[in-house]
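Not every chain is included here, but those present sit where they belong.
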Amino acid sequence: MLLRAKYTLCASSADSMPAKIIPAFRKTTETFAAGAKTLPQQYFVSPEIFAEEQERIFSREWLLVGHQNQIAKAGDYFVSEVAGESLIIARDQRPTIRGFYNVCRHRGTRVCEDASGHALALQCPYHAWTYALDGRLIGAPHMDEVPEFEKAKYALHPVNLGLWEGFIFVNLAKKPRPLEEWFAPLAGKFSHWNLSRLRSVKRVEYDVKANWKLMFENYSECYHCPGVHPMLSKVSPYDSAENDLTEGPFLGGFMRIKKGKSLTMSGDACAIPVRGEGKDQEHEQEGKDRVFYYSIFPNMLLSMHPEYVMVHQLWPQSPERTLIVCDWFFHPEAAKRDDFNPEDAIEFWDLTNRQDWHVCELSQQGIASRAYEPGPYSSRESIPAAWDREYVRRMG
Amino acid sequence: MLLRAKYTLCASSADSMPAKIIPAFRKTTETFAAGAKTLPQQYFVSPEIFAEEQERIFSREWLLVGHQNQIAKAGDYFVSEVAGESLIIARDQRPTIRGFYNVCRHRGTRVCEDASGHALALQCPYHAWTYALDGRLIGAPHMDEVPEFEKAKYALHPVNLGLWEGFIFVNLAKKPRPLEEWFAPLAGKFSHWNLSRLRSVKRVEYDVKANWKLMFENYSECYHCPGVHPMLSKVSPYDSAENDLTEGPFLGGFMRIKKGKSLTMSGDACAIPVRGEGKDQEHEQEGKDRVFYYSIFPNMLLSMHPEYVMVHQLWPQSPERTLIVCDWFFHPEAAKRDDFNPEDAIEFWDLTNRQDWHVCELSQQGIASRAYEPGPYSSRESIPAAWDREYVRRMG
């Protein structure tokens, strides 16, 4: 909305926005899917389609739930809410990371109440049935009085679990495609980023009143950056995107960071490089002036900056509501340095995140109108269009 | 409920209520629809009937959304929620009042976020698509790179809009009956009331947990006034109603105000007459001692007092919830006078409104019971019965 006090709009400026609001646009050679339009209304509001997504996507695909360094020691665990299910993700004594449904085999009670913790065994708070960290039932009072009862039949129900670059993924399908096969197209692509060694320094959860797909579409273009993110646009030009993954479940590329600048409130680097210093000459230049944005279908956003990595998990709650969990990861040695200032990055992106969620919520509201019809994507929105195509394929 | 400490009820008093509670009733010659009973339960609780009302009534009839003096200057606008739709009502440069769906043609985003304001153009906050105040798309960055894209095809979707006596009405139907035809039965009836010149001095919104029809039925009779509105009943006798519109979409008439009294907390007039002073000899006497109550199907209540006009908009939210927007209008010159005291009227009716909403909520609760069955309207409830008949015709 243009308030008179703030702007003087020249109505004849037609296709270009006024200089105060949007920097001059220039033609680009960016690939563009002619005729691509946004998805029809029902994909954003229908409870039936939401249920189908939960079944076809969130109950069949590999889903990000966390990072291995959240549970560094044997006995560490955390609880994750996945497609309406509470899962226990624990590191057992061997030490292997395992996942279980958080449901006692006796009377169905939640076994773990806390969001995370450390335990030698998992004991149900109701009747004290006790499970080893590998899921085996090892204590069940009085059940030896029950004829034909066998403890071996009453282990916690396991959930499929795998690791990629240190990130923990689960899959609710009975026989899912192997994790390695799914991530094969990315093999080696991020290995110089040290992702498996990083530590999350901060987690923020956002409750967003918008369909989860709007956040993927929002993440996938910077056409909105000049108006929505004035601070970001100053250090990373909105039209500097170069995408190397342009079709399929993994999409994205990099944008340039102005020389000597950083994506922080101060504009200065806030930590040592995540890749380590001086060990990575091949990619060193690339690592300094670029921020890499990749979306990993269906619930991960991976944003790699020179000195930190931001990761979003998206958890659809209803057609019109999404829970977003955002972590800021740093080099494991970063905290030992005097100049470590993670809040400088956290505050920058927390602000930017909220700007994004706000416009996503405004889109959700408008899309629910009887007046909404799919609109045309611009030349700057080829990645959202590709994401939509992948989504439609997964739903097919 | 009669508490022992407050009342001594004579159980044998039969058809008359005790003097303390209800003034003596006298027989009247008021028209009475023999056999008329209240509507069956489903009309107040069924989600299916609610959806049908939204479709047959609130998507087809002319609906009050405000008054032209809310947007007095070119560029003024306000946003109205109508049947689940957000509409922009704006005065353009010509200066014509226009209505648009608040949905960007690009990705469906809400264009206007604020409830009201002033703008030179309407710019979407997401990707800065910009619309003139007449709805034309005048700015769409990068879209000139999209083959065959034509701005002329992407104007904001308009909504039908019309004015009656200065009040703004919208209609969501594709080809609605003309506003002038709808209001033809009232042509000239209120022209001496200066309605188009009045200014709203106060707006109060009420969130009422009752079906919208209960508020129309409540507004249409004063049988409840002695018990529910003791202060109102003192200055305006509950049995003084004379209705001149007794069938159809417009219903009502006047009630007497005691000589020298006013419907204010103090009992004194709080402003100059809305009709102006000394210019209206023909209706002058009528304008002094009477308050006129008219319901305008399906969402307007028009209450005209000698020195102010109260207008309710009713917005059904669910079968069991209604949003009510209430404005108090005064003569445009009223505020210039030293004796202008609008709070005296606002407080009086705010109190009276809340008394009404409370009994409507109690009715909603009881009607949802399995024990509810349509009850008999009294001789004092001919207008509620007529309103019900009109409602049933519109739903047919």
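Residue numbering begins at 1 within each chain, and the chains themselves are lettered A and B in the order written.
Throughout what follows, a residue touches a chain if its C-beta (ideal position, glycine included) is under 8 Å from a C-beta of that chain, and two chains touch if they have at least 3 such contacts.
Bear in mind the structure is a predicted one, so any value in this text is a computation, not a measurement.
Asker: With 2 copies in place, how many does the full complex contain?
Answerer: Identical chains making up the full complex: 3 copies.
Heads up, the rule we're going with is that only the chains that are shown with their structure count from here on.
Asker: Considering only the defined contacts, which chain A positions touch chain B in the complex?
Answerer: Result: residues 1-4, 7-9, 11-17, 21-22, 25, 27-28, 32, 34, 38, 217, 223-224, 226-228, 359, 362-363, 365-372, 375-376, 378-380 of chain A touch chain B.
Asker: Can you list the chain B residues touching chain A in their complex?
Answerer: Going by the criterion above, the answer is residues 75, 84-86, 101-114, 117-123, 125-128, 130, 132, 138-147, 149, 151, 154, 157, 172.
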